[in-house]
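A single protein chain has been omitted from the complex, and every remaining protein chain is retained in its original position.
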Amino acid sequence: MNIWQVLSSTWNMEPWVLISALFLLIGYGIATGFKFTKLSALFVSGIALYVFALVSPLDYLGRTYLFSAHMIQHILLLLIVPLLLLLAIPEKLAKKALSVEPFGSIMKVLGHPLIAWFLGVGAMWVWHLPSLHDMVLANDNLYIAQQISFVLIGMIFWWPVFAPVESRRLSPLTSTLYLSSACLGCTILGMLITFAGAGLYAAYMTPVDTMGILPLLRGELCLTPGVDQQIGGLTMWVPGCLIYLTASMVTLARWYSTEENYEISTTHYKEIKNFE
Amino acid sequence: MENLGGLFNPSSPDMEAMTDLTYYILAISIVILAIIVVAVTYIIIRYRKTPGDKTEPYQNFGDTRLEIVWTVIPIAIVAVLFQLTCSTMKVIDPPIGDREPDIVVIGHQWWWEFYYPDSGVITANEMHIPAGKKLLLRVESIDVIHDFWLPELGPKIDAVPGHTNHLWFAAAEPGVYLGACAEFCGTQHANMRIRVVAQTQEDFDKWQEEELVVPKTPRSGIAAEGAELFQTKACMNCHTIFGTPAAARIGPNLTHLNNRQTIGAGVLTNSPENLAKWLIDPQKYKQGSLMPNMKLSDSEVKAIVAYLEALK
Amino acid sequence: MSKIPLVPENTKPLPALGENQGMLSWVASVDHKQIGIMYLISTMVFFVIGGLEALVIRMQLAKPEFDFVSPEVYNQMFTMHGTTMIFFVVMPFLIGLGVYLVPLMIGARDMAFPRLNALSFWLVVFGGILLYYSFLTQSGPSEVGWFAYAPLSEKPFSLNKGPTYWALGLLATGISSVASGLNNIVTILTMRTKGMTMRRLPLFVWMILVTSFLLIFVIPIIASAFAMMLLDRLLDATFFTPAHGGSAILWQHFFWGFGHPEVYILVLPAFGIISEVIPVFSRKPIYGYEFVAGSTVAIGLLSMGVWAHHMFAVGLGNVANLYFSLASMLIAIPTGIKVLNWVATMWGGKIWFATPMLFATAFIIEFVLGGLTGVAIASVPIDWVATDTYFIVAHFHYVLFGGSLFAIFAGVYYWFPKFTGRMMSERLGKWHFWLTVIGFNMTFFIQHFLGLMGMPRRTYTYHDFPYWGSMNLLSTIGAFVLAISVLIFIWNIRRSLKHGEKAPDNPWNAWTLEWATSSPPAVHNFDLVPPVRGRRPLWDLEHPDNPDEPNAKIVL
Partner (left out) sequence: MANNKMLIGFFVASESIFFLMLILAYVNFHGTITDGPTAANSLDPLRTGIFSLFLLASSFSVWLAGRSMASKNHFMLKIWLVVTILLGALFIYGQASEWLGLIDQNITISRNVFGTTFFTLTGFHGFHVCVGLLMLTILLGLAMFGDFKGPKSDGVECVSIYWHFVDGVWIVVYSVIYLWAFL
């Protein structure tokens, strides 16, 4: 088998993914009245990425052979998909939804920066505890729960920075702190995984080679367990960190542009000139 | 023109790849530097203030399009550099797999120990290899961090205590190549030199056989006195000589000292006179070396030199 | 009189501002200008000491197998030279310049925390004394290099007290740097005069701000590593001793995790100086202000993720190596943006090549050269050729001498009139400049080739290989030319202090706020802070018909 055959034969059309995606799309359509706008484009791309992450070879390889594939999927589901979905919510709709109890107060609690931060960073750390991760790989239901939790927690994490309602957002400088500290949390985990010795996750050391592609991965592609783990760690570290940093550049730009503008009137200006 | 050595004299396929890469990238750098220098020179000539001119020039605050241009161009250059880097890396550092090393290199303060696992040869400071063969070295350290480096033969790699490294190593042609420790490792870092003797396969095999010979301890004459002194004067606490009780590995293995070209990791050339000088006061030639001044009398020195010379 | 409150209110009188108290007024001073001057003086002292150490190094290497000094002394010299130049010359100089100029440039009365400011300065002095006290101990100062790689810097390989004093001294200066970083951040964020928005900050202040963030986030890394090293040395802890389960590589991660951003700490304020000098002498505003400021932030962020390019030879694995290689190359992009913006600022100007501008122009060339070799060695295979050789020595001297120090010289000539009320001699300045350029390139350019030919760093002696002796001799002669240029510089300062031409308030016709007050500034900085309605307040004052931001909205 060559690499292309592997990539084309490992698509995995799981019904729960497709059904949940369809459900979300229809729900969004009803809520926004099926109008095609910039926002709905964001939503559709978010859903598309969601489906891609869960049915493409990333999913199959990540569950059996490659930690690095798992990590790419993880970054997509925890950081990118939820951000797109969140950004796609129109402000009006969000306001309406937040006025409905108990949803409004639940979001108040979950969207509290401290809680959201710990959930977001915690999801990353806890799900990557070696023992837990190996358990997830062995249990399908747990696996589905993990993926769904990524998306939900991801949305909660982004809420304090990109909530559709501006009053629910943190001030720009605080958001920068929020994001950069989260970046640090993810960096450290990435660093630990990268520099830890090979074999942090036992399941990837000796996968059950049902497809017969292990020699291809290990030999031709040089993805030995050590290299695979390093790529995984670096994926979490670098692209993961870049996402946080890009977001904090956005918040910094917000700060920079809303900065107070002291100006001096032209008349006063001339006065001073005369005085000089 | 005389040979400059190092990068300018690549003597292995790996080093040739690295030299090519270096030349490519330096060429790109020189072009960029030239552009800046030409621009600045032009500015200096063209935009110099004329004396007496009190007017201000046109106030230009910038141009976003231009900024984008000179952001994108460097990105493209970096992409090219990185691509070149990756392809060179693929050539010079392929995965090791589960291949066993051909030679184990062990850094000591301030000398090198070479161990050939297949044959069991142990030598110091002078590494013999068959030319034209890609060998795998395992690089270790016993005390502090050293760095194994042959400038003409390939990459350098650290010898880190508690951490094993591997290095692909080859010399295209037979010859003697000089190298040194590249990571600062203490007082005598400068005198921790390496000689690599690349030989044809036959010569190399012959050398290995010679190295494995257990020499006879001399029974008579001054050499026998030396053998006696070697065991009683604490030499044996640090050194090994096959076929005698001396088996310590703190200092270099002296069994076939005769076969080596230098003493003290490159401080002196190996001759009976120099060996005598070295024994009288090693600290004079390699201050700080772990080999102490044993306060030997002249006759004792002579005896030990005779003994070491007699080991064949 | 204008009715606008133009002087920032001085809420509490500061102590020790009396003018005629002699030396005591300096020791007890909390005035940012006096503290700034003291920073500059102390760095000059350390600069001379560090320079002498460099001369000893170059003397020893003047010819093959020379025994001018013993190996121990040589190793002590290069250790102390590196440490002194980085921690006691370039860093405190740039911090001190910031301490003097930031409040003036943002129109403030003083730093946010004047006493903390004084503490920062005296901690640097204290750290320097601790470091140099080790010369008086039995076996002399540290001889394990400024990087102090474990386990060489640990017992039993370094039984002398040198590394202990070294770590203690640097810990003290580290605390000082964090304190001044904090002080700068709060000052810049809260003490700006009306109208001085973040988009109007002088670029020097922007660079100091980014540097300060680097300081407060990066110094703790090395502070904790120093603490661990001291525990290892004093209480037999085992952090970095592989023989007892510790890790030698951990030290390198910690050290370079700090050490690489440190390079930007040393060079970003220098960029700031250049970004002030070039526009003024080209008579044009800085080209692409947002891009120069933004690229600084980008450099600051990137700098924290590239440290392991100092460790390509350690054997971290190829994936990690390639990642760090790419990340390091990326830094070239924002740096390139800066250089091109400086060149574009000069383009179309009417350039006055006074001494500050000469140094700034030379800076561009030297720094680009240093930067380009930096990009080259970011490539892993080239690093495997060049690391731990004289190529690296040449590279970082082009960045730190050709970069930071040239900018420092430019800054001294530029602001000296403001500091002292006297102009520096242009004639001596030109001598200084040309000797520096010649001496500097003579010393370090040749070292690129020495490195590629295979000369390792930090060796006290070398064999007489072809050309090695003559190239090293050339380098040594260059070092002595540099020494002469420094003597001229010091003589120029001394002479100008006494006999220099009296300086007007704004001798260069510059545009930032520090030139709006008298030279030297009054104790309270400003009688009247000019209105700020653009990036160049003094330009706006002078050209009311052609202000930088003609559409600035009318408020107030």
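Chains here go by letter, A, B and C, matching the order in which they are written, and residues are numbered from 1 within each.
Here is the rule we use: a residue touches a chain if its C-beta (ideal position, glycine included) is under 8 Å from a C-beta of that chain, and two chains touch if they have at least 3 such contacts.
Predicted model, so just to flag it, every value in this text is computed and none were measured.
S.K.: Considering the full assembly, with which of the depicted chains is the omitted chain in contact?
M.R.: A, C
S.K.: Of C:V27, C:L189 or C:A522, which one is in contact with the hidden chain?
M.R.: Only one of C:V27, C:L189 or C:A522 touches the chain omitted from view, namely C:L189.
S.K.: Who touches the missing chain here, C:N117, C:S247 or C:S404?
M.R.: Here the residue in touch with the unshown chain is C:S247.
S.K.: Could you tell me which of C:A237, C:V297 or C:I490 touches the chain that is not displayed?
M.R.: Residue touching the absent chain, from the options given: C:A237.
S.K.: Which residue, C:A54, C:I221, C:M357 or C:V437, contacts the hidden chain when the whole complex is considered?
M.R.: With C:A54, C:I221, C:M357 or C:V437 as choices, the missing chain is touched by C:I221.
S.K.: What does the interface between chain A and the hidden chain look like in terms of residue numbers?
M.R.: Residues touching the hidden chain, for chain A, are 129, 131, 177, 184, 188, 192, 196.
S.K.: May I ask you to list the residues on chain C that touch the chain which is not drawn?
M.R.: Given the touch definition above, chain C has residues 112-113, 178, 181-183, 185-186, 189-190, 216-221, 223-225, 227-228, 231, 235-239, 244-247, 250, 254 touching the missing chain.
We take it that only the chains that are shown with their structure count from here on.
S.K.: Quick one: which chain's Cα centre is the longest way from chain C's?
M.R.: So the farthest one, by centre of C-alpha atoms, is A.
S.K.: Any idea how many Å lie between the Cα centroids of chain A and chain B?
M.R.: 47
S.K.: Per the centroid of Cα atoms for each chain, what is the distance between chain B and chain C, given in Å?
M.R.: 34
S.K.: What residues in chain A touch two or more of the other chains?
M.R.: Residues 227.
S.K.: Can you pull out the residues of chain B that are in contact with at least two other chains?
M.R.: none
S.K.: Per the contact definition, I'd like the list of chain B residues that touch chain C in the complex.
M.R.: Per the stated touch rule, the residues are 2-8, 17-19, 21-22, 25-26, 29, 32-33, 36-37, 39-40, 43-44, 47-50, 53, 55-64, 66-67, 70-71, 74-75, 77-78, 81-82, 84-86, 88-89, 92-93, 109, 143-145, 147, 149, 151-152, 154-158, 160-163, 165-166, 178-191, 266, 287-288.
S.K.: Provide the residue numbers of chain A that touch chain C in the complex, in ascending order.
M.R.: Residues 187, 194-195, 226-227, 230-231, 234, 238, 241, 245, 249, 252, 256, 259-266, 268-273, 275-276 of chain A touch chain C in their complex.
S.K.: Over in the complex, which chain C residues touch chain A? Could you list them?
M.R.: Within the complex, chain C touches chain A at residues 1-2, 4, 194-199, 253, 297, 301, 305, 316-320, 323, 327, 530-533, 541, 544, 552-556.
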